[in-house]
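Just one protein chain is left out here, and the rest sit where they should.
So that you can tell them apart, the chains are marked A and B in the order they are listed, and the count of residues begins at 1 in each.
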Amino acid sequence: MTHIAQPLRRKLDIKNGRVDLSHGSGGRAMAQLVADIFHDAFGNEWLRRNDDQASLGTLPGRLVMTTDGYVVSPLFFPGGDIGSLSVHGTINDLAMAGATPKFLSASFIIEEGFPLADLKRIAQSMGEASRSAGVPIVTGDTKVVERGKADGVFISTAGVGVVADGLMLSSDQARPGDVVLVSGSMGDHGVAIMSSRENLQFDTHILSDSAPLHELVAVMTATAGGALRVMRDPTRGGLAATLNEIAQQSNVGVFIEEAHVPVKPEVAAACEFLGLDPLYVANEGKLVAIVAPQDADALLGAMRTHPLGRDAAAIGAIVEDEHNFVQMTTAFGGGRIVDWLSGEQLPRIC
Amino acid sequence: MKYVDEYRDADLAKALAARIAAEAKPGVSYRFMEFCGGHTHAISRYGVEDLLPANVQMIHGPGCPVCVLPIGRINDAIKLAALPQVTLCTYADLMRVPAENGASLMKARAAGADIRMVYSTMDALRIAEAEPHREVVFLAIGFETTTPPTALAVKRAQALGLRNFFVFCNHVLTPAAMRAILDGANAETERLDGIVGPAHVSTVIGARPYEFVAEIYRTPIVISGFEPLDVMQSILMLTRQVNAGRREVENQYARAVSRDGNIKAQREMDEVFDLRDSFEWRGLGEVPKSALRLRGAYAKFDAERRFDIETVRARDNPACECGAILRGAKRPTDCKLFGSLCTPDTPMGSCMVSSEGSCAAHYAYGRFRDARRARAVEAVS
Partner (left out) sequence: MELLGDDMARVDLGGVSKAINIALVDDVAVGDFVVIHVGYALSRIDAEEAERTLALLRDAAAATEIGA
């Protein structure tokens, strides 16, 4: 057989190398990037087949699908990074419907010049988050854009899950008399992000609460079943935005007690410094649940048995209100409404 | 948090509320103005008005520097930012202030102007040092709390020999504004029985500059800390003054305010700034000797001189009642635009523009009282 010289396959220089335009062109360089960085980190049977799509087979139950974009800045922050955030966030969107998350996809838009070491770090983080949650990343895409057109890397995800029969969770299901629960402390993620923004420069030990909530949700649906009316994760705009959305979609009012809303002392202090209200600060590992009153105690008890629900608390109730106000008794004893946030409290938080 | 939590104690609040209710004479109406935007915000955020008896009414004053910055000056800032070599540094609160034709700094930024939000003058200086090819203009606003920091920034720029750092000065003075309000409060509907004096401003200027309020305008004034318990205690003190016929300057914020104030800060201000003859305030019109500009010695840092800025007066929407609201003559709900055309997302005038503004505070925190009041009125009629 004639001897044909094979090109020497050089390893990617993870330590000092950077993403360049050839990595997005669809040729050998891209294939190597995808294999050495993404497949290496995510490793599963679907990716090993190296197709443009993943064949998922049939799934039992009602299908739920979600999609998200991640543009968080900075990319690495205390308690997480854009990679783990994207996995947790997508899983959570599915979990809020009471769905068991099954599969994720991840598409990367990378800026020319982005360090390979950082890309690998992000991919590893995603792989770990995905494995630890038991939800594989089965398909993806990679594009590279010129320097200056993408601030490092943007990640876009999609997720698919299945919901069991009997669960009809939706934001328009809240009824007067229902109890409002939160799974834990408010404002951690936003403060963690702010503390790593250069121009704000304050020091704190607060970590982002980025976490996948599907297992906590499984415990909750097992306990409360159909008595669980609404579940939502208070991301951008914080608890205030979520409660206002639910109030409007269900055409009800909400009444909460500020003293019952859990907020870590360091988060409260950081918000003091920056003139922010923790009720409006983003969370990435917490949920708000609206449940029928007779099942509230049992649900709260069940949530507290799970590590992600240890600080769960009942914070208020749903009331009749044609104006759809979210009203609050302040810790000081007075009353106020918790309105929609106007304008941008903080850009690029997730 | 020490020196913070104690002043937010709910039990003390309830007890103080009962005390105010016990001492406020039935049938007598008490109209107190809290001058400072920070107080307006605290009162709304903590729901202090719920804890006051019906005959004690809080009027929200013009102490919100974002709210009183005239449209003409925002237009100037936008024009400056549009210059290709200019980097405009501003406090975040100014980004959404509406200028002429629906323009704003936020929109100008989206259109490509180099506008950067900063937390402090030190950030602007840092940018000037790091980017010597840019002309960095700091949009300076505020009462006497932000003025000393700006003064320090100018002096530091001089010490560093910076040639690309400028200040667009819109600093205003509290006592002059108070005088303008008191001059305008002649009719019975605009009568003021007492003033809750600003917290932070007073740490700088001291208690002495308010003596004219008590002596000349015969109005009680209590300088108040900005925690909700401070405000309530100050309201109690004002109530007592009114009942006893006293007209004095009292200092509730003694832990941070002295009669003379922060002399060092005052000296820094005096060194860098001098008084403008007159300055336009959004909602109040022209107020004499109420604002500052850079002294001749620091002229090379003055954006107005460097860029030949000639401010053109611009009018607010004719239906906007901000002027009357700032003087306490009208309430937010008296304005036809409130809640419909004018909302925090789409502000039409100064009172809605910042979270410390009277209308913004009412919209964000107090609107439900209107609904409650309307229901109560319906129930009775």
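The rule we apply is simple: a residue touches a chain if its C-beta (ideal position, glycine included) is under 8 Å from a C-beta of that chain, and two chains touch if they have at least 3 such contacts.
Because the structure is a prediction, the values reported are computed rather than measured.
When you scan B:Arg31, B:Arg45, B:Arg96 or B:His200 for touch with the missing chain, the hit is B:His200. When the full complex is taken into account, the listed residue touching the unshown chain is B:Thr121, out of B:Ser44, B:Thr121 or B:Ser290. Considering the full assembly, B:Leu236 is the residue among B:Leu236, B:Leu294, B:Met348 or B:Ala361 that touches the omitted chain. Set against the missing chain, the residues B:Ala15, B:Leu160 or B:Ile216 yield one that touches it, B:Ala15. Where subunit A meets the chain that is not shown, the touching residues are 201-205, 265-266, 268-270, 272-273.
Although one chain is not displayed, subunit B still touches it through residues 1-4, 6-7, 11-12, 15-16, 18-19, 22, 91, 119-123, 145-146, 148-149, 152, 200, 203-204, 225, 229-230, 233, 236, 252-257, 262, 264-265, 268.
FYI, only the chains that are shown with their structure count from here on.
Subunit A and subunit B, compared by their mean Cα positions, are separated by 38 Å. Residues 1, 4, 8, 10, 13-14, 17, 44-51, 95-96, 106, 118-119, 123, 228, 343-345, 363-369, 371 of subunit B are the ones touching subunit A in the complex.
By the touch criterion given at the top, residues 199-200, 259, 265, 268-269, 272, 277, 323, 325, 327, 329-337, 339, 342-343 of subunit A touch subunit B in their complex.
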